[in-house]
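One protein chain is absent from this view; the other protein chains keep their places.
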Amino acid sequence: MIHGKPHIEFRDVCAFYGSKQVLRNVTFTVPRHSVIGVIGPANSGKTTMLKTINRTLDFIGGARFTGQVLIDGENVADFRDPNELRRRIGMVFPLPVGLPLTIYENVAYAPRRRGVTAKNELDEIVERCLRQSVLWDEVKDRLQMLGTRLSGGQQQRLTLARALSLSPEILCLDEFSIAIDPVTTMRIEDVLKELRKSMTIVLVTNLVQQARRLADNTLFLWRGEVIELSPTEIAFSDKPKDKRTYDYVNGIFG
Amino acid sequence: MHSMAGCAARIDPFHVMPEQVTNKSRRKFNFLDSIEKPTEWFIRLCGWSSIIGIAAIFLFIFKEAAPMLPRLDWLTFFTSPRWIPNPAPGNPASFGALALLAGTFTTTFIALIIAVPVGLGAAVYISEFAKGKVKETLKVVIELLAAIPSIVWGFIGLMVLGPLIKTVFTAAPGSWWGHVMVILHLASAETGAAQGTNLLTGGVILALMSVPVIVSLSEDALRAVPDSFREAALALGANPWETVRRVLFPAARNGLLAACMLGMGRAVGETMAVLLATGHNNRIPAALTDPVRTMTATIAAEMGETVFGDPHYRVLFILGIVLFVITCSINVASDLIIKGVKKANKA
Partner (left out) sequence: MNTAPVSNPFAPTQFERRKFRRANLNKWIMFGFCAVLVIPLIAILVDIFVKAAPVLSLDYLWLNPANKGKEGGLWAPLVGTFYLVIGSLIFVAPVGILAAIYLNEYAKEGILNRVIGIAVTSLAGVPSIVHGLFGLGAFVLVMLPAVNSVIANPNDRATKWQAGLLTASLTVAVMNLPVIIASAREALGGVPQSFREACWNLGATRWQTIRTIVLPNSLSGILTGVILTISRAAGETAPILFTGVTFFKFVADTGWEKVFPYNPGEPFMAMSMHLNIISNQISQMPEGMKYGSAAVLIGLILFVNSFAIILRVWLRGRKRW
């Protein structure tokens, strides 16, 4: 592994929906095997930022971005097959989506598309991912049930399990805990602390305390601009680089 | 502290094996994945099929009609009711399509007079008032109405409705009913309808055929009105009927208009039903129960008798072009109206 290079690097990234600019010259780096917490008020472009990383912005009509997003020094725009890129990045969006397949097949979906067919290998992946997303104990006896029949929070963990099924090197979580109860959230946070040993995590969250608990660095995004990127202790201290960060974190924003 | 310490984990959840899954060389060959590129091209080609289809239709009909286009006496075509494609030897043929146009438009008009109120009323009832089983049943009936083939409708017109209409519109010479019919233009002769298959029969049959179109599209349009509109109206104390009249009709106006236009398109283009039910008589109708003849029926009835390539054959294709242009304009216009609504709703 090349330790010197940042794992994710944004250089002057601007994103647009039609003529509306959503990201303005976003520039930052994320070291390998670290957790970056992304906080910011609604509509600040956090989700859009994640969509530039795995290029799912391509699927939205009229959306585009300029600048460079580098994964391991490789520009995502230069990937001839963006799906190759997407397989390296686990992505969890806020709304829980259980695919209309069995729970087992939900998790095995991506590996199967990669050509993994051996039963024992798939079993192993399914169990590992369900354990990692703290769902295994609840569903281990009914893996053949439809994934869409699970509760909202369970489906959200299923989504997480799916995202982990290809053992991605980067895991992007976009407000993953909104549908999940606090106790389970804490357990997942424990898992994330373990997972960071093997992957880089981008944690977008509305719960600033969650960022504080998990993130090594915290990025404050506001109206598409990076206001602050500093180690979490500094961002949450009394004296962050920017006054607005202090205000936002302490809820006196506006 | 760690929550999973308790379970006897056969699999260490944090054992990472990225190379195992993502390693390219291990990837098994999948036939369905391998045909992705050609499939996508084939899909794209099929996507264009409707453009190809519509262009081909216009092209081939135009091709058959083309030699006649400059030679046809267009003035006669549009202003004379004299349709004499096969004259007695020595006389010139005359292609005056006025009566055919009149036949098409009068039957369509009668059909719309009946079908629009019935269709809209039924749509409102189904979408706003009917509940549960009644609603389901009515929807199924409308669907069956749409499924009955046009030749069967023609048969119904000829065998069931025609005799009925003939009975109603028959009078003894000099009777009051005969007078009334002549005065009101219900029949052109005092004795009443000459035959059961006539303008009225054709119009009623066409109405029954366009009602399902109008109902299902109007219902879509009404369903597209957000429930918040209804709730707001009811909260202001409007009763359901006022809600329909003052809120739903204005809100769904374009969709309802488009529905009626498509119903009209269906009536204009209908062939077999009018061939059997309108009496097939080339004249401009003067009364409601006069037999008429439409453009579509003329093509259907006469094409078989023509000689390939002669003027009659080509003029029938010209009639086809006229029909094509009329129905296409109706459909495209209604499509634009509906799309306009969608855009307005989004904004």
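Per-chain numbering from 1; labels A and B assigned in written order.
Criterion: a contact is a pair of C-beta atoms (placed from the backbone, for glycine too) under 8 Å apart; a residue touches a chain by one contact, two chains touch by 3 or more.
Since we're looking at a predicted model, the values are computed, not measured.
Only one of the listed residues, A:56, A:206 or A:230, touches the absent chain: A:56.
Touch with the chain omitted from the figure is made, among B:156, B:171 or B:287, by B:156.
Residues touching the missing chain, restricted to chain B, are 32-33, 36, 39-40, 42-44, 46-51, 53-54, 56-57, 60-61, 63-64, 117-119, 121-122, 124-126, 129-130, 138, 140-145, 147-152, 154-156, 158-160, 208, 211, 239-242, 262, 265, 268-272, 275-276, 296, 299-300, 303-304, 316-317, 320, 323-324, 327-328, 330-332, 334-335 (touch as defined at the top). On the side of chain A, touch with the chain left out of the figure occurs at residues 54, 56, 59, 61-62, 83-87, 91, 93, 95, 97-101, 109-110, 113-114, 146, 148, 159, 162-163, 165-166.
Following the convention adopted for this analysis, only the chains that are shown with their structure count from here on.
With each centre defined as the average position of its C-alpha atoms, the distance from chain A to chain B rounds to 51 Å.
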